[in-house]
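A single protein chain has been omitted; all remaining protein chains appear in their positions.
So that you can tell them apart, the chains are marked A, B and C in the order they are listed, and the count of residues begins at 1 in each.
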Amino acid sequence: MGEHKQEWDRLLLILPFLAIVPYLYSTGESSTDYWWLIIATPLVFFAAIAIAGQVWNGDEVWVNRLKEGGILGLGALSVSLSAAIWLIYDYLDHHGHLESGDPFSWLSFDVLTYDSDGWSVASSGFSGIGFGIYLDAVSIMLLFVATFLCFLICWFAIGYMTTDSINDNSNHRFFAEFILFSMGMFGMVLADNFLWLFIFWEIMGLCSYLLIGFYYWKESAAYAAKKAFLTTRVGDVFLMIGLLMLYDIYGSLDFAVVFDDPSTGVGGAAVDAAMLETALLMLFIGAVGKSAQFPLHVWLPDAMEGPTPVSALIHAATMVNAGLYLVARMVPFVDVHNHGVVGMEDLGLIIAWIGGITAFMAAAIAFVQNDIKKVLAYSTMSQLAYIFTGLGAALWFFNHDKHHAGALVFGGALFHLFNHAMAKGMLFMASGSVIHEVHHAHDHLHHGDDHGDHDFDPQDMRNMGGLASKLPVTATAMMFGSMSIIGIPLIGGFWSKEIIVGKTWYAYFNGADALLGPALLILATAGMTGFYMSRMWFMTFAGKPKNELVDHVHEETPWIKTPLVILSIITALGGFGLALYGIVDWLSGDADHLSIHKATLLDQVIYELEHAFLPEDEQVRMIGWTTIALSFILGPIMAARIYGGSLKEGEQATPLVHWLTSLSSKFGNQNVDDLANSQFADALQNRLYFDDLYEWALGKTIIPFSNFAAWFDANVIDGVIKQIESNSVLGSVQIRRVTTGSARDYILMAAIGALSIFALIWGVSG
Amino acid sequence: MIESDPLTFITLTPLVVGLALLVLPYIAPASMADFTRKIARSFSMGIALAIFAITSALFLGQIGNIDWLDITQGQYVFQNESVILVESIGVRWVVGVDALSFPMVWLTAMLIPVSMLVEWDAKKGHIFHPLILIMEGALIGVFVVLDLFVFYVFWELTLIPMFFLILVWGGDDRRYASMKFFIYTFTASVLMLIGILVMYFNTGDASLAGTLTGHHFDLVSMTAQASGNGLIAGEGLRHFVWILLLIGFATKMPSVPVHTWLPDAHVQAPTAGSMLLAGVMLKMGAYGFLRIAVTIFPESTVVFTPLLILLGMASLVYGAIVCMGQTNLKRMVAYSSVSHMGLIFLGIATMQPLGIAGALFMMFAHGIISPLLFAVAGAFKHHYHTLEIGSMRGIAHHSPWLAGHMMLGWMASLGLPLLAGFVAEIAVMIAFWMTFGWLVILPALTLIITAVYYLTSMQRTIFEGGDPHVGVLPDTMHREEPRDITWHENAGMFVLVALTVLFGILPFIFWDMMSDWSTEFMLETLIHAMNSQGVKP
Amino acid sequence: MLTTEEMEYLLPEMVLVAGIILAVLVPNLGDSTFRIPLTRTRIPIFIGGTRFKTTSNPRIPARIAILAFFVAFVYSFLEIKTASGEVGGVIEITSFTRMMSFVFYGALLLAAIATTYRMPARPSARAPREKDSELRTEALISALMDNRRQVDFHILLMMVGLGMGLMAMASNLFFMFVAIELASLAAYILVAFHKEEEVGGEAGAKYFIVGSVASATGIYGMSLVYLWSGDLDFDALAASWAAMDGLDPFAVVGVGLMLVAFGFKVSAAPFHLATPDAYAGASSPVAGVLATASKAMGFVALFRVLIEITMPEEGEALWFVLLAIIAVVTMTWGNLAALTSENPKRMLAYSSVAHAGYMLAAIAAVGSGLGDSSTTELVLVAIVFHLTILVLFKLGAFLVLGILETEGRSHRLEDLHGLAQRDPLIAGSMFIFMLALAGVPPLSGFLSKLLMINGIVNISAGTGSTNADAIVPWAETVDPVFWLAMAIVLNSALSLFYYLRIGLVMFFEAPENAKPLRKTLHLRNTILVLTVLTVFFGIGSGAEYLLDLVETAVSAL
Partner (left out) sequence: MIEASWIAGLGVILFGIGLIGAFSRKNAIVVLMCIEVMLNAANLNFVAGALHHGSVDGWVFTAVAIAIAAAEVAIGLAILLSLYSTQETISLDEATLLRN
């Protein structure tokens, strides 16, 4: 404990950071004047940590006192967090949108336009690009998610990273990149125009590349990093094209300008729906890349090559949410109730379809994964797909002037984002805890000579089992997280998932025939989610240990438990609480307040549950119950039958999870080896061969083509030059041969030359 | 002189001092010769820094107090009293800068000390550094003179120090490379010279004209004349001259298909040489194209826009694809320069102020980024004795600074936001979409290709390698202990990194005046041509 | 006899004649006496006997020659602006003649300076014997070459100068021919001067035979012209030509045959074939004289015949197409052949052929008759300017080879290897000469080439149709003369290859012999001065001054 006390002392260093915002607040400053702290602090500390870490690499103070920059990073993030909370507080206090204006004009320029008088510089309509902030409920929610989770994950990472011997003296890289990543997300959420959104979006792409490739010497990590960057880059490029189109349509990329009246373009022209829809689809492709949706999903599982905090960061706090945020920003364009452009239903349908397909596919693949982080990765993909489906349905509703339903599912989808982020952040940290402790136990068991035992994989759930008693906090956290993801009634994700599934079906019943597919897919996925999340938990924590080292596992690393506890509480209670406060309406912009507006708490609970089950429609209510049945009953029970089991004799888990382990042993034990060896399972193991397909396509097209191009350049284009050169040399040798050395030849040639010239002249002049 | 005629001062000082430092050791008495040799390196550096200081002072308004946004089209600041050089044919020493040329001058003044710093330990430093100083004079001269004869003189003068830099300090195949570099670009520029002469004999300002010929080389007067009735009578001849100029400038830029001198020259050149070659010399092409070809023949530029697109697109896309097939780091970086320079033509072809400003900023940003790339590649050559991608792995462990600079440089070059290159790219792209619509898909896809080759090259050099403490060292190391870059390489790269970030985050430092210039440029020249040629969106 | 005034006109030539006489006399001065018959009184007659210490100095003839050329050179220079006069009906002195003699004497002065080192004095040189080793033989031969015939060489050099000087001021075709013959015959001997070497005699023989055939052809052509007009005075010929009704075969064939002779002098293809052989066999200063002064002489003759006599007032000259074709063939042939030449002297010879091509192209542009008098003057200024500064860098390059020759021969590219290590300044100078030859700015070679191209462009570029709205229709209408400019620039680019190669081997290759170059103080300084002048006349006041001079000269043509 003394040692731990010393560790906590390190935290004293962040107190000055924490004091900054309260000080500013106390001087009576306005939070909107200090939003830049959220971005600037991490940016400055990114450079500071990166450079200082390299200069003082291995230095005693740097390593022990500053945790190789981790403390500085945490401090910077605490500034961001406190500034964000300040901003949120003010926002909730003032109830309304908040725009800072452009503190500086980043790029100013003119545009030429054509009219009957010819070309001239456009006098109005087109504006340059500045930078400021734009806050509404969506960005406030995301800002909180990002700053809060980043802070917690950084906290967790200090414990996780600095106790891993393989990271010797390179953690400054991690922390620097980590806070830059965070900065990217903060900036993206705050930005008041599409270009700056894109800029921070790309920064996140870079950081994901850097962090996934943190263990750069591992070929798989280097490869995964490259894959992540390139796959998202494909999306980004389309996103950029979308931006270009938007600028052309509206003459500005500022949210304030564009959202003011999306049906009127630059110079008062009516916006062409087809054009705008194409532009938005381009944006959506970008979102698909970033949020790892089909068909640009291939990078996400590989991204598990990064350290576990990075996975938490990418999957919960930052990157994947970016895509959702972007799609959420499309609502004003299609909201016909509010100057939206008519005739863009297809957009919502496409988004919903992509979501449905991804949700189902990812859940299916998650069935067969044995790597604890991979299961979570596919779960992320699947849950994000839910949100996309919900947003797609929302867009469809909005465009059909079904504002109320649209707003509901829109808010529900965003609420799901919140729930998922909290749960998934915790799940990843918990899985990190498991991996970390298993790894330590393994090292401990083999006395550090793990160099000879590369085959051991601390992430493989087949090496675990029965950890519930060894890692009580982790097991509890993971249980709550899984429940939230599965959608166990009243816990976190339940509130939002029910809305998404129900409303998607509602849309189908109300004329969106094309939504049947996604609706069915996400319904099925609900059950599948129940199965694979339970499977993961049971495989890890329940049953008898499958490996001797489980006995040596202890929860002992400092820094790791705190965030798990905090997030467990939020996951377990936060969803319910926020739902009661009407967060769905608030997020969709229908309500200005987060408050209980029914007379009693019970009324409010019933009201919110009705939101989810939509009492006025019997069909939808049926769907709601089906969802619960599938996700709560069928999935977990099947998982328990196959993977469940009670702990070893004498082991005792905490009361919070004890019931689960003992319950899981009640459903018997079914052997699924046959199924696991089937061809279908094989295809799932191979991620349905998408990666292979892409690699094959690249290997067969671009690579040979580029090699050909290189050959072509060296031998044809430059070959022409070389040919000229060699022909000149050849001609030179030939022409020098004419000089035979014999004087009479010279005379002869001169005579012949002269005569032929005379003849020529004679011929010419007639 | 610094106060009254700063441009002449910063042009001639490096030339004179560099030449003196080169020649003095051979004609001065022995003791003085030794002394000169000893101080040549630091003295060159001192002069280079002084010139950088003066140039920065010019920018910040410390000298002359210039409002850069207030310069109207065709007006030049710091213009001197013209000095007659050759009266018979009307050659004058006229210097002046505007928003088109000044960023280039500043870039040159900045890059010279940096490249000197990077190669601070070059062999025969008492020749190397003065040569770079001479290079500085020649390069600045190209950007500041406003007399086409003198412009051409400086244009070719840059070849000579570069020829020696490649020939004496270059790689194994430096003979071929230096010859090819010189002859290739010389051939193109003599064709350009014909174009200049055709322009020359159409000039008519009697007050400037040479006594023998009755014509003059004064660019300002030519521009004024061109904006009236067009400098040259006859559209056919105008187009022809435009094409001749294009050949000269496109080769320098270089644009596909006249780019093949560049990879050879770059691969063989010493680091400082590559840095200057990529950083400034390529920009001479773009600068000259805008300053002469577009300004004086706007109609031809409008007529030949499809050609510009074709060239730009070919450079951009084809250059990127060829990059992917390269196995030599420097070659790859060289082709990436080809690819990026394509964007300049595209930016001009958009005929939008935004596109032209983007092209200008591309010139500037690429002038910061590509030297960084070449400094990194040079450091690989220096410390690992090879440039083969894939002959080593996991270098990041041995050379963390190098890996860091490489990472940043590579990212900047592939257009990562908040780094200088992105600003130019996005500007050109926006303008490109406005003018050409879906054709934008090609440059956009190129962004992906660019990412592919850059990431692959990093993966196969600084990353991978299994055990972090060992990595895979190239055979060329001969069991040498791998080292990180030296302090001076590091310092030089740091400057470039800092500027890349600075201009990525705060592009408006130079962007505003470029954008301003572009708008005025469109208004004064191109817009008339577009209207008269009946260009419609 | 000449009047005082006429003597003054001809002062440089007089000095040369005096120089020749002195060169004959002075080295023979000694203590010889003549005994008056029947008495014992000996009257010193000073010719013969044991020579005095001063007069026995083998460098005396060189000094005399240098002095004579220097006086002639300076006097010509001073007279350029003011010269005018006439002597005996066949000599007419104008600014132009003095400009040209300025060039001639300058070139010969440099050659004389260079030769001082080629032939250092060692009084006791003996002929090799059969038993001598090969090395020894070589050394002895070289000593012999060094030692002997100082007088002969410099007398011949002065004779060449005299011939050239007179040639420039001839106002009569026949007199011009005689003067050319005087210069040529002396030059033949100079080429063959190293008769101890196998190539010396051969070079001389070839140059002599081909040259003689050419001059015989020229004289025959001149005789045809005489048959046609009956008077060989330039003015009279020009008048007859202008008055000629249609084409008189005598006149046309006569002029054509004369062109052959002058074509040989300027080494135009296909009459240039002996040129490289001659240069390669001759010593470097002599080759330098052939490449500069002798070529200038050829161009003066071409001016006389082509511009003064046969150029019509307006319209295309008869010889326009002929000359254009010859020009293009010449420059291309020269450059192509030089491309792979491994002998620096041959390379310079071919380069000199190429330069002849450029200048012929410029004359052809004049012959197209498209330009007005001012453009014609511009082109002529360009050519004369080029001929003038050619002395600086072409001869300068030969002088560098001359330095190398003092330690052997300079007939292989390898001899230049690593020159930068042996003497950086000389190597740098050589590189500058090469760049000037290639026409790289800011050197004077660029200015002259630019002026020529400018003249051609000036004359021709306006001829294209102004109604053409695209390149191809324009290119179809433009006068073909325009493409001569293209040919020149493309050839310049081609030529860069071999010029740079010289720089390459000097700075890149390791020297075969790492010893520092022999100390040849005057020669080295001369080369450095030439280098500085090459740059000085490239741009700025130097160029302006020289252009002004040339302009004065050309306007007197």
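Keep this in mind: contacts are C-beta pairs under 8 Å (C-beta built on N, C-alpha and C of every residue); 3 or more make two chains touch, one makes a residue touch a chain.
A quick note: this is a predicted structure, and the numbers were derived from the prediction, not measured.
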Request  = Going by the touch rule at the top, give the shown chains the omitted chain contacts.
outcome  = A, C
Query = Per the definition of touch given earlier, which of C:A68, C:V160, C:A183 or C:A203 contacts the omitted chain?
reply = C:A203
Query = Which residue from C:I45, C:A216 or C:A470 sits in contact with the chain not drawn here?
reply = C:A216
Ask   = Which one touches the absent chain: C:Y9, C:F73 or C:Y188?
value = C:Y188
Message = Touching the absent chain: which residues on chain A qualify?
response = 736-737, 739-745, 747-748, 751
Inquiry  = Take the complete complex as the reference. Which residues in chain C touch the chain that isn't displayed?
reply    = 174, 178, 181, 185, 188-189, 192, 195-206, 208-209, 212-213, 216-217, 219-220, 222-224, 226-227, 230-232, 276-277, 280-281
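As a convention for this text, only the chains that are shown with their structure count from here on.
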Key: CA centroid of chain A to CA centroid of chain B, Å   = 39
Ask   = If you average the Cα atoms of chain A and of chain C to get two centres, how far apart are those centres in Å?
value = 80
Remark   = The answer for chain A against chain C in the complex is residues 728-729, 731-733, 735-736, 738-739, 741, 743-747, 749-750, 752-754, 757-758, 760-761, 764-765
Chain B contact footprint on chain C (complex, rising order) = 374, 377-378, 381, 424-425, 428, 435, 439-442, 446-447, 450-451, 453-454, 457-458, 461-462, 464-475, 477-478, 485-486, 489-490, 492-493, 496-497, 500-501, 503-504, 507-508, 539-541, 543-544, 547-548, 551
Request  = Enumerate the contact residues on chain B facing chain C in the complex.
outcome  = 23, 26-27, 84-89, 91, 149-150, 152-153, 155-157, 159-160, 163-164, 167-168, 174-175, 178-179, 182-183, 186-187, 190-191, 193-194, 197-198, 200-201, 212-214, 233-237, 239-240, 243
